[in-house]
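To start, the structure itself, in structure tokens.
A selection of the complex's chains, in situ.
As written, the chains take the letters A and B, and residue 1 is the first residue of each chain.
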Amino acid sequence: MKNKIYKNEVLDIIRAAISEDLGGYGDITSKYLISSDDKISSYVICKEKEGAVLSGLDIACYIMEEIDASLEFKKLKHDGQKLNCKDRICTINGPALSIIKAERTCLNFIQHMSGIATITNKFSTIASRYNVKIADTRKTKPLLRKLEKYAVLCGGGYNHRFGLFDGVLIKDNHITAAGGVKKAVNKVRDKIPHSLKIEVEVKNLSELKGAMSCKVDIIMLDNMDPKQAKEAAAIVKREMGSSCLVEISGNVNLNNLEDYCKTGIDLISVGYITHSAPAVDFSLEFVSS
Amino acid sequence: MKNKIYKNEVLDIIRAAISEDLGGYGDITSKYLISSDDKISSYVICKEKEGAVLSGLDIACYIMEEIDASLEFKKLKHDGQKLNCKDRICTINGPALSIIKAERTCLNFIQHMSGIATITNKFSTIASRYNVKIADTRKTKPLLRKLEKYAVLCGGGYNHRFGLFDGVLIKDNHITAAGGVKKAVNKVRDKIPHSLKIEVEVKNLSELKGAMSCKVDIIMLDNMDPKQAKEAAAIVKREMGSSCLVEISGNVNLNNLEDYCKTGIDLISVGYITHSAPAVDFSLEFVSS
């Protein structure tokens, strides 16, 4: 399935973003210099050297449309596609004044979302060789989680729970409060929507065995090194088979990723891909006439 | 003056961020495990090795307050302050359930804003030795520009125009549309709020002279190398003195920063500090009883 964002899903966000850049006076430079009737042809190109992965092009299209419905936006690439340097990702034709007003807002979405897609893709390209999935976390930029998690998908990654409301993750404090892992898991199992799995975070093998005894659906190994992770994964797979997923979280980076991938775990969740992804460089250019 | 965010300035943002994480069901793990009456003591620590710069602590305070007015939040550091690893930046005491609900949302603001403050500080520490200012750009994350530009101040940087509405920057396309730099500058000067300066972007010495002949207030050197920048700056300072600022933009990074600082320019605007700042690692810990 193609990655796609529908307009109604992002309308509030793009309106807020446009208004953030235009304020009360609008584009105070252009409006006195460029007639609202002047037409021009333009395109957006990728200026990144290494192969970037595109994300956010639908949004750029909606922004142009929102600012001026007469603009013609044509996609040359689609979200999730790998780009070469100088690749043109779209053309926009119409009033120059409108294009200039929309330019930075469009690029800010694309550069940020493609940044996440690109770094995710670096992780997932390696991990997929080992049948390991790269998942995102809740360590996202406020107000942009929806878009950042979409960008992770574009990069070949997988989504973890969206928020506190659609996935259960039992940690130390929960276990203490409930009076032990068994009580915690049972209480939660009895109460949550039955469409949700139960995940428990463990720090060592003793905690691991406690969690397994409750037949949890997912075990998260917290900050283990590859050796510990391998031992833990082996125990889970031996005793619970594929009915229990093993996820690792913490300290995984592009340098040690392969070591973790070899441990037999199922997933690695990586905060870095959303909280620290560097932007990908894009630029809007005018076709000189 | 201390850096400070007022609650009314960020109320909409923090409400949207809280609701992004809690959705319709709330914290589905904790609400079945932790009584709303259980009290606990907690604190937030910095886990970054190198000296990070704090930004966003006021916001964390407002988030806690919004989720549960009975929480006691005490600041141990303030925005703009340098941190050592393991520094505690605040304590939060009160219902454990409320603290856990607010935890990730608080940390997401602090880690992102401190990331920007920290990288800005690296640039500005070097630049300030040469009396050069580091300024931000409009290359920010959508909906978060207000916060990101505040974080730049915390890091010792300076703000450029907020959007298209509060600063004039005349570029190629404007000059073409107006029929020459002189016409462009004059039209704009006649029309814009008189509280705004006029900045013109130039790519070479010929354009530079055109701009100078219009007595513009600021000249932006676009993507020049240090040698070109030095020549350009010298011309401006010789002919216009301090009445015209020289700004450079494009391709400046921590490696070549000093070379640019030595050119005699006044400011360097750096997109990197807002569009690609890696997050700073913070963690909320419970005081074990």
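Everything that follows uses one rule, which is that contacts are C-beta pairs under 8 Å (C-beta built on N, C-alpha and C of every residue); 3 or more make two chains touch, one makes a residue touch a chain.
On a predicted model such as this, the values are computed, not experimentally measured, just so you know.
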| item | value |
| --- | --- |
| Oligomeric copy total, full assembly; chains in place: 2 | 6 |
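Definition applied: only the chains that are shown with their structure count from here on.
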| item | value |
| --- | --- |
| Between chain A and its twin chain B, rotation from the CA superposition, multiple of 5 degrees | 180 |
| Rounded Å distance, chain A centre to chain B centre (Cα mean) | 22 |
| Residue ranges of chain A touching chain B (in the complex, touch as defined) | 13-14, 16-17, 20-30, 32-35, 38, 96, 100-101, 104-105, 107-109, 111-112, 115, 138-146, 162-170, 173-174, 177-178, 184, 187-188, 190-193, 196, 271, 275-279, 286 |
